[in-house]
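One protein chain omitted, others in place.
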Amino acid sequence: MFLKEYIKDVWGAISSLLKGMKLTGYYFMHHNKEAITEQYPDNRKTLKMADRFRGEVVMPHDENNEHACTGCTACELACPNGTIKIITKMEPTPEGKKKKAIDTFVYRLELCTMCNLCVEACPTGAIKMDQTFEHSVFDRRLLTKKLNKPDSKVREGVE
Amino acid sequence: MTREELQAALTELQSSLTFEEGGEWLNINAPAENFHELALKLRHTSGLDFDYLFCQTCVDWKTHLTMVYHLTSMTHRHNIVVKIKLDRNNPEVTTVCDIWRTAEFHEREVYELFGVNFLNHPDLRKLILPDDWIGYPLRKDYDDPVNMIKL
Amino acid sequence: MFEEVASTEQGDLVINIGPQHPATHGVLHLVITLNGETVKKVEPHLGYIHRSIEKMCESLSYRQFIYVTSRMDYLSSHINNHGCAMLVEKALQIEIPSRAQYIRVIMDELTRLASHQLWWGAMAMDIGALTPFFLAFREREMITDIMEETCGARLTMNYMVPGGIMYDIHPDFCKKVKEFIKHFRSKIDEYDELLTGNIIFQNRMKGIGILSKEDAISYGCSGPTARASGVSCDVRKIYPYEIYDQLKFDEVLATEGDSFARYQVRLVEMHQSMNIIEQLIDNIPEGEIQAKTKAVLKLPKGEFYTRIETARGEFGIYVVSEGGTTPYRIKFRSPGFSNLSALDHIVRGHKIGDMVAIMGTLDLVIPDIDR
Partner (left out) sequence: MFSLSHITDLVNAWLYQQFPPTLALLLQFVIVGILVITLFSILGLVLIMMERRVAAWMQLRLGPNRVGPRGMFQTVADTVKLIMKEGMTPNGADKLMFNLAPYIVMMVSMVIMAPLMFADGFQIWDINIGVFFITAISSVSVIGILMAGWASNNKYSLLGAMRSGAQIVSYELSAGLSIITIVILTGSLQVSEIIAAQQTGWWIFKGHIPVLISFVIFIIAVTAETNRAPFDLAEAESELTAGFHTEYSGMKFALFFLAEYVNIFVVCAIGATLFLGGWMPFHIGSWESFNHIMDYIPSSVWFFGKTFFLIFVIMWFRWTFPRLRIDQLLNLEWKYLLPISMFNLILVTLMAIMGWHF
C-alpha cells in the first residue's frame, strides 16, 4: 500500500538519522573521557617519542670527546640526497705514517629525509638517529650542522 | 595461454612480429606502421582478449625511442609486452586510446615527456607540464640548468 | 585551455576547481564545464605537485630509490616501498626470510587500514559530514603510533629494504597490533552508524557515478574502484606475492559500480585486512629479517615489472636496467592516474556536489597521480 510504504520510508529515514545523532550525542556527553586531543606544546615535558623515531642524524661522543667515525664516506655514498659531506684530512699516526681521518662531518638537515640509509650503511656505528623533531630555526644556515665536536678524535681501535 | 601458445597465436595474427627472449612475459617487437590494426586484433581476437592496458610508457635508448605497452587479459590472465621502435627525430605512432581509454592520459604524458606524437589522438595537449614548456624532460639528453638539481 | 572556454556553448559556466580547493585533497586542478548545476565536462590539469620522481630515480641506486616512492602515494608508503624492494629481489632472485615476509604483509595491511580510514574521513568531509574525519583519525593514530614505534616514522617509513626489512619489529608490536584490532573491531560499527546507514548519505551515494565493468577495464582502473564495478583485479589474489597465497581472505567485489559500492568495498576491505593481520600476528616465525645482499646492488640487464596492491589499486614498477647500479629508465604505474582518467566519464551529467562525492570515492591522492 502506498501510504504504508511512504510512512515506512519516512520512519526509516528518521531512525537512521537518530542513530547518527545518538553517536555524536554520546561523544558530546562523554567528551572528557573520549577527547583525543594532544595539547602539544604544553605536554613537552611528558611527551615521549618512540625510541626508533628518526628526527635527525647525530654523532654520539663519549666522555673523552671521542667518536667512532673513521671518515670512510660510506654514509655519504648511501645518502640519496647529498645530505652528508665528509671532509677528510691526513693525520700523522704515532708510528709516523699519515692516516686519513675525519676533519668535518657536514650534515645538512634541510636536505635530509630521515631515511636511515646512512645509519644502516655506517660500518662502525658512528652515527645514529636522534629523537628530536623541533628543527625550526630562523636562519637557514643553522640547519647545516657539523656533527663531530671540535677537537674530537676517533676512538681507539675503531677501524 | 602459456608463452608458447601466445607466441604461436600472435605469429598467426601478424607474421611480421618478432619476439624477444627472456623477460617475465612475452615481449613482442611490432612495427610502428599499422600498429592500430594490431592493437585492435589484440583487443578483440577471442582467446587473446587483451582488454587491460595496465602500463604504457616510453624508453629513450639514445638512438631511438621505444613505446612499451603492457597488456593483460582480464578473462584469461595472460600478459604480453608490446614494444614499438620509433624514430627519435620524428617519433610518431597511432593512438590506441579508442581501444583502451586509459591510453588517453598515458599518451598525453608520454607526448610531453618524450615528444612522441600520437596520431589521431583526440586531445593531445600537455597534461603535467606548463603549456609553454620547451623540451622533453625524460629524454636522456634533456638538460635544464634552472630546474634540475644535480647531486 | 582557452580554446576550450571559447568552444563551450552559450550559457555554460566554466569553473576552476583547484589547484587550491577543499575537495581536491591536494593540488589537483579540474576545469569543469557546467550547465547550471550539471557537470558537462571535467578536465584534469595535473602537474602542480610533479617532482619528476621517475627522472630522479635514474640517478639513484637500487637501495636509494626506495625511499622516494614513499613520497608518491604517501598514504600507502609501505606498500610502495614493498613493491620496489620486491622488484629488486625479483631481479636479483633473492629469497627473503619468512619472518621478513610476515612482517611485510602485516605492515602492508596496517597501511591499507590506515589509508582506508583516512579515505573514510576525507570522503565524509567531501559530502559535508565533518565529524567522521575525527573518528577516523582516532583509529588511524593508533596505527601511526605502531608504525612510529617499529619503523621510526609516522608517514614515510622507509622500512623495506631489498632483502627484507630494515630492522626487527619492536617488542611491543604484536601486543599493540592486537590491541588495535580489538579496538577497531569495536569502533568500526560506529562508522556504519554515523555514515553508512544514514539516509542522506545513502541518497548521496546510491546510483551515483556508475562505472560499468567494461569502462572500468578500459580506463585501466584498479583497486577498490574497479572491484566495485565487478572487475576482479586484486593483485594479492591473482598474482600472489610474499605469503598472500597461504592466507585466507576474500577479494571484495561489488557489481553496482556506483559510489556506494566503492564505499562498501573499501569498508569491507578494512574487515578483510583485519582478518589477514589476525591470521599472521600470532604466527610470526623467528629467524632472520634480512637476506644476505651485496653492499652495492647491480641489477642484470633487462626489463623488470612488479605489481603490488596498494590501498588505491595496482601499483606497478617498470624498470629498464642496463646492468649498472642505477636504473636506466623507471616508470611507476600509479593507480590514481588511471582512476583519475575515468573521472570525466563518470561525472558527466551529475551535479557539482556529486562530482565532489565521486572524487571522494575514487580516493585520489594527488602526489600519486603526479609522481
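By written order: A, B and C. Residues from 1 in each chain.
In the analysis below, a residue touches a chain if its C-beta (ideal position, glycine included) is under 8 Å from a C-beta of that chain, and two chains touch if they have at least 3 such contacts.
Remember, predicted model here, so these are calculated numbers, not experimental data.
For the chain excluded from display, the touched partners among the shown chains of the whole complex are A, C. Annotation: of C:30, C:46, C:79 or C:124, C:124 touches the absent chain (contact as defined above).
Taking the complete complex into account, C:15 is the one of C:15, C:155 or C:296 that touches the chain left out. Interface residues of chain C facing the missing partner chain: 13, 15, 21-23, 37, 124-131, 133-135, 138, 194-195, 198, 200-201, 203-204, 351-354, 356. For chain A, the residues touching the absent chain in the complete assembly are 10, 17, 20-21, 23-25, 27-28, 31, 34-37, 39.
The working rule: only the chains that are shown with their structure count from here on.
Averaging Cα coordinates per chain places chain A and chain C 24 Å apart. Chain A and chain B have Cα centroids separated by 41 Å.
Counting only residues that touch two or more partner chains, chain C has none.
Counting partners per residue, chain A has no residue that reaches two or more other chains. Considering their complex, residues 12-13, 16-17, 19-20, 22-24, 36, 49-54, 78-80, 113-117, 120, 129 of chain A touch chain C.
Listing the residues of chain C that touch chain A in their complex gives 60-61, 63-65, 67-68, 131, 134, 137-138, 141, 145, 148-153, 156, 158, 161, 166-167, 170, 190, 193-195, 197-200, 202. For chain C in complex with chain B, the touching residues are 1, 44-47, 50, 52, 54-55, 59, 215, 217-222, 231-233, 238, 302-305, 307, 314, 316, 318, 320, 328-329, 331, 333, 337-338, 340-342, 345, 370.
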